[in-house]
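Below is a slice of the complex: some chains, not all, each in place.
Read from first to last, the chains carry the letters A, B and C; within each, the first residue is number 1.
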Amino acid sequence: MKPEEIVKVLTSVKTGRLTVEKALERLKHLPYENLEFARIDHHRHLRQGMPEVIYCEGKRVEQVVKIAERILDQKGDIIATRADQDVFDALKIVDDKAVYNELGRVITILHKKKGTTKGSVLIVSGGTSDVPVAEEAHAMLDALGSRVNTLYDVGVAGIHRLLDNREVLLKARVIIVVAGMDGALASVVGGLAAQPVIAVPTSSGYGASFGGIAALLTMLNSCAAGVAVMNIDNGFGAACLAHKINLVGERLLKAQ
Amino acid sequence: MKPEEIVKVLTSVKTGRLTVEKALERLKHLPYENLEFARIDHHRHLRQGMPEVIYCEGKRVEQVVKIAERILDQKGDIIATRADQDVFDALKIVDDKAVYNELGRVITILHKKKGTTKGSVLIVSGGTSDVPVAEEAHAMLDALGSRVNTLYDVGVAGIHRLLDNREVLLKARVIIVVAGMDGALASVVGGLAAQPVIAVPTSSGYGASFGGIAALLTMLNSCAAGVAVMNIDNGFGAACLAHKINLVGERLLKAQ
Amino acid sequence: MKPEEIVKVLTSVKTGRLTVEKALERLKHLPYENLEFARIDHHRHLRQGMPEVIYCEGKRVEQVVKIAERILDQKGDIIATRADQDVFDALKIVDDKAVYNELGRVITILHKKKGTTKGSVLIVSGGTSDVPVAEEAHAMLDALGSRVNTLYDVGVAGIHRLLDNREVLLKARVIIVVAGMDGALASVVGGLAAQPVIAVPTSSGYGASFGGIAALLTMLNSCAAGVAVMNIDNGFGAACLAHKINLVGERLLKAQ
């Protein structure tokens, strides 16, 4: 409930159009509505263009479809993460604007154009097995509206490929580094770049990679100052944070 | 070495002003010179106002003093982290502008005013035992030049204190959350705030807190989207990242 | 062997109806019989209305059926936990009063009404993936006879939903908090509620949630005083303890 709505209720009471009892009834949900985080939350979402997100892991296809339909009824955008092909097939029937990022396992049904920010997010990834996580971030950033560039397969073992792309590094506003195995890529990028760096360890690797723990620890201990770390395989969260940082700039641009 | 410089070399060869041998010699260091990260690195530091940082843990007082004197000779700023009282006593003799943040164990000798950015960083912390880490971040941000606000002792067990300060949360450009024990504060702040949130687990607690692992895992698994995590007790790194994010905005302001 | 039985033996010896040798023989099993925990155990179960529980994990359908039939022959109640659909199909044939809580995977065949206690247990849970564990607790409490209320999907990231239901929190005699990922919900509820809080970490989540370890550690380190923790996914145990605490009140009510 926005301030103007409260004013409307109060005015109706004043003019007698609304009895005190009915006003009380309407304000009954005020503590919650008035708590304002819900509202702020809403505003923030609108402001950030952040649509509802459906985490598909462990949900049945029908459940996902039902949630999606409810959101679409409210003219909302759809982002479904960790979504398999059969979820896509079902959503495609619901709305044929549905787009599937197969590698990143993200389905989107958006009512606006993607990538409209002036500043951009760069996603850097190590080996080919890190691409699914990088693509989850990619699809999320598309859906959130941030412009994205990618620099894949630039692992530390062939470090010249990364060095050769220094200019790409320099042009980004924020950098997401996605790497499994030794996770060393985050430190190297963090050492080269002046921008905020968000590191995402992946569960790729075997043996003592322990499903991503090795890369996670590497990144937490990065000797490059100012590298922050997400949960293992959490391309989604990295995108959310990168978008928020990107917006720090966008808002100022809009404010001009 | 920029393209135009290569053109200059090539033209000199063409016109005979430069022998092939000498041209080869000049191009010999090209890979490194052309890499430019050393230089870029320098530029970045200057641009960000990020002074040299001396990590005192495991260094002897004389060593710290020697490094500090060398930096001061070059008119550089001093930031010494994890610094004990005796290091401060020694640096105070070297330069009586030395300032000691005793809780955060940071010593600074700065030639510029602190907190000159327009945007500000908010540091939120849980219990009193988390304050040293929060203060390390505070002192670092002061030294880097970011404006800082703090909201200490707002642990989850008394959540109304945090809710009562929602407006403080909303005014920051970036938020650092410092918390030990259960580390739950990061999720609660992450759920309330639209800004980028950087979470720092601390080693405070006992038993199954395992020196900060419990808080670290809580934060990595935060259900609030877009919370990134630093190493345990790494107030320094959180400040560096928060400053970089803050600068995303500052640069745009300056560009106007 | 109750005291009166010992008296009977002694009297028989006194009157000569029993030789010393035969009396010794009868007292031979005294340690065990007199220990009475087997019997006490039985009494306790009866007193608490706690029926036999069949843990189905790793048992074949026929085994579960056989155990159930034996209990039913003795007019006992059936509670089968971690039970799949095929177990339910088989038990339904044995006794068509069988009820299946599909989400919580609990089957019950009860001869009494559920939820007859005056005091109630509140089950609070975070995300939808925590519901199966919450429902295991729910079904168990039903079977044990405690009244139950539930407050699902009130995760920390949308904390206003929880705050909006403060009154529900206050009306319970005991609270069970079921949460995975960061497990922060237990600390927040523990900070709001005066009642005993039992926290159940769940294995939902991915990456550094390590199958529930993250939530487990969060809960063990809760800064809210007086939160106790169960094994990961142990909705069953939480229900048993909550019921025991609930009975502390019931017994006194009955004693009036």
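Heads up, the rule we're going with is that a contact is a pair of C-beta atoms (placed from the backbone, for glycine too) under 8 Å apart; a residue touches a chain by one contact, two chains touch by 3 or more.
Everything numeric in this text was worked out from a predicted model, so none of it was measured.
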Total identical subunits in the assembly as filed, 3 in place: 8
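Please note the rule applied: only the chains that are shown with their structure count from here on.
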Chain occupying the most central position, where position means C-alpha average: A
Inter-copy rotation, subunit A to subunit B, in degrees (Cα atoms; steps of 5): 175
Most remote chain, CA-based centroid, reference being subunit C: B
CA centroid of subunit A to CA centroid of subunit C, Å: 40
Where subunit A and subunit B are represented by their mean Cα positions, the distance between them in whole Å: 25
Computed distance of Cα centres, subunit C from subunit B, in Å: 51
For subunit C, residues contacting two or more additional chains: 158-159, 163, 207-209
Subunit A partner contacts - residues on subunit B that touch it in the complex: 35-37, 40, 44, 47-48, 53, 119, 166, 170, 173-174, 191-192, 194-198, 216, 220-221, 225-232, 236-238, 240-241, 243-246, 248-249, 251-253, 256
Contact footprint of subunit B on subunit C as seen in their complex: 126-127, 155-159, 163, 181-184, 186-188, 190-192, 205, 207-210, 213-215, 217-225
Subunit A - residues contacting subunit C, complex: 31-32, 35, 37-38, 41, 57-59, 201, 203, 211-213, 216, 231-234
